[in-house]
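Some chains have been omitted; the remaining ones sit where they do in the full complex.
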Amino acid sequence: MALFPKRYHPPGTPPGTLLSGTDGDQPEAQITLIDYTAAELSIEPGVDAARCKAAIGQQSVTWVRVQGRPTAQFMSDLGQALELHPLALEDVLNGGQRPKHEPYEGQLFVVMHLPVVDQGRISLHQISIFLHERYLVTFSPCEDEAFESILKRLQVAGTKVRQQGIDYLFYSVIDLIIDQAFPVLEHLGVRIELLEESVVSSPDRDALNQIHEVKRNMIFLRRSLWPQREVVSRLLRDGEEWITEHTRLYLRDCYDHTVQIMDLVESYRDMSASLLDIYMSSASMRLNDVMRVLTLIATIFMPLTFITGIYGMNFGNNEHSPWAMPELKWYFGYPLVWLLILIVVSVMLVWFRRKRWI
Amino acid sequence: MALFPKRYHPPGTPPGTLLSGTDGDQPEAQITLIDYTAAELSIEPGVDAARCKAAIGQQSVTWVRVQGRPTAQFMSDLGQALELHPLALEDVLNGGQRPKHEPYEGQLFVVMHLPVVDQGRISLHQISIFLHERYLVTFSPCEDEAFESILKRLQVAGTKVRQQGIDYLFYSVIDLIIDQAFPVLEHLGVRIELLEESVVSSPDRDALNQIHEVKRNMIFLRRSLWPQREVVSRLLRDGEEWITEHTRLYLRDCYDHTVQIMDLVESYRDMSASLLDIYMSSASMRLNDVMRVLTLIATIFMPLTFITGIYGMNFGNNEHSPWAMPELKWYFGYPLVWLLILIVVSVMLVWFRRKRWI
């Protein structure tokens, strides 16, 4: 996840200007047209703006699903065909929007973030949704935005989503996006619990890097998921125009999920802050251990080396003085030095034991 | 307590889908049917959904108490028999809900967390409660959800709970769950006070682990108990439909307990943050102590070893030069070296004393 996710025009550009991006890694935008009533369903992949315009005039429920990164021309064509607001089109093209709920005249524009975990890496995709009276338009920068499961339910005649109107389809999309946070949080939860164990046993560079990656992820998830909760809350409060009483009950359940998600996010934040504390205190404990070993060794061997140094001096060569290291000439001189050494070591060890260092 | 407590459907599953869990450690769900008026009381363990349906039609107060983890089939049968809302059934089955207060038409669905301390380990059980006009349904994943004390009071004719209606029974259940936090907090309080003493005297790895366990517990308890307070507060504010004026007074007392509990939780959080501070400062103090000993030893013995090194040099063998270590030939050479050593040690000790290191 980039720290600065937005693409922006040079300041001073007139509002509503559409500029194509140059990100070559995303496939070009493809439109799939899904049109259904309780009785019939048609799915047409790879259609163009004109076909969409034709479809939306009818009494069926129409879902225009756009996948991939659109060009400016594509957006402007589709925008005109489906009467999408220019300022909203700009937000779709530029990306990096925060989740938001923007009512325009005759349409509702909603931006959501779809959290995805792929091989341990968490990313967030901006899903833009336009809700009109009889049709829904969704934009997703990536090809696989997980909407297949809704499509499958649509394909079975008699399912709730097939029988209800456009607002239930809209709810289903929102609900799907919200619920995608659960696998991501589960993944993070497992990771934090593993880290919790490893950071106590071996507080090394790898653990540190992982902690910081988790913290970074939490910063990004929080930035995305808090406003997501706000979006659902506002849909509940102000969305009467768009959402029937029946669907509202399900949306409330969905809101409940956003609350659970934020609860988890906040707990994880606390946990990851706590992990750094554990790391720092474990590291300081290890430093203490290392220093204690050093001090033990130095405290024992420095006096001993001093003793051997004494009897390594060459005063004994002076034959003329009785004061010239007479110890060297004692019968038990050498064993006595060893005795002295043992006494020094014993005293040290007892002292260390009493200081509880060993 | 797991960091990610929730069981969730794959995103995109239709709302209200019931899936059985595979957690083998919980016993299968058992229904106990308690039915009473001020005059009579009947307790029937091990009944099925049909028996419950028959019981709730009458004028008595009925309590359907479910213990153990239910299967999807069990839930769906009981849900139909007792007219429980499907979205709420899903919450009961999936677990990991935060405490919440969800009014559906004709019923009130409340999720509470029962804190339990067992052999020093704190865990939280989700208790789900459905309140209808004349019957109450409680779900608890564990067999022992501490409701026995209410049962005992019910068995005595003339007790308040026996004479009052369904709302007082409901209050009694809520009150019991709330009050279970007190023994848990008392347990934690004792533990924090013990830790407070031990962390000052011996800031070791065990103390560190315990601090982090306490902090972890506080994170989890807070996550559960804050919304619990909110639930009781909303029952007080919006629960007129369900709770009589008489019972409301008792519920206010119960709310007062949730406030006390949160007060304690917040104090404990402050205390456990403080414990980590004590730990870190104690550890840094110990490091200072260790380093001071090392420095003392090194500062005293390094110059001494240098002195003995000087007179261990072999210049004295050069007979041709008067400059070749004449000290070795002095009459008092060796005692003078000892004198020098004593002077060096004394100067060092005086200097350390003035620096207040010893």
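For the reader, a short list of remarks on this structure follows.
Order of writing sets the chain letters: A and B. Residues in each chain are counted from 1.
As a working rule, a contact is a pair of C-beta atoms (placed from the backbone, for glycine too) under 8 Å apart; a residue touches a chain by one contact, two chains touch by 3 or more.
This structure is a prediction, so every number in the text was calculated from the model and none was measured.
Taking the whole complex of the structure file rather than the 2 chains in place, the copy count of the single sequence reaches 5.
Everything that follows uses one rule, which is that only the chains that are shown with their structure count from here on.
Annotation: 25 Å between the Cα-based centres of chain A and chain B. Taken in their complex, chain B has these residues touching chain A: 2-4, 6, 8-15, 87, 96-98, 100, 102, 202, 204-205, 208-209, 212, 215-216, 219-220, 223, 227, 276, 279-280, 283-284, 286-287, 290-291, 293-294, 297-298, 301-302, 304-305, 308-309, 311-314, 316, 325, 328-335, 337. On the side of chain A, the complex with chain B involves touching residues 146, 148-150, 153, 159-161, 175-176, 179-180, 182-183, 185-186, 189-190, 192-193, 200, 249-250, 252-253, 256, 259-260, 263-264, 266-268, 270-271, 274, 277-278, 280-282, 284-285, 287-288, 291-292, 294-295, 298-299, 302-303, 305-306, 309-310, 312-315, 317-318, 320-321, 323-325, 356-357.
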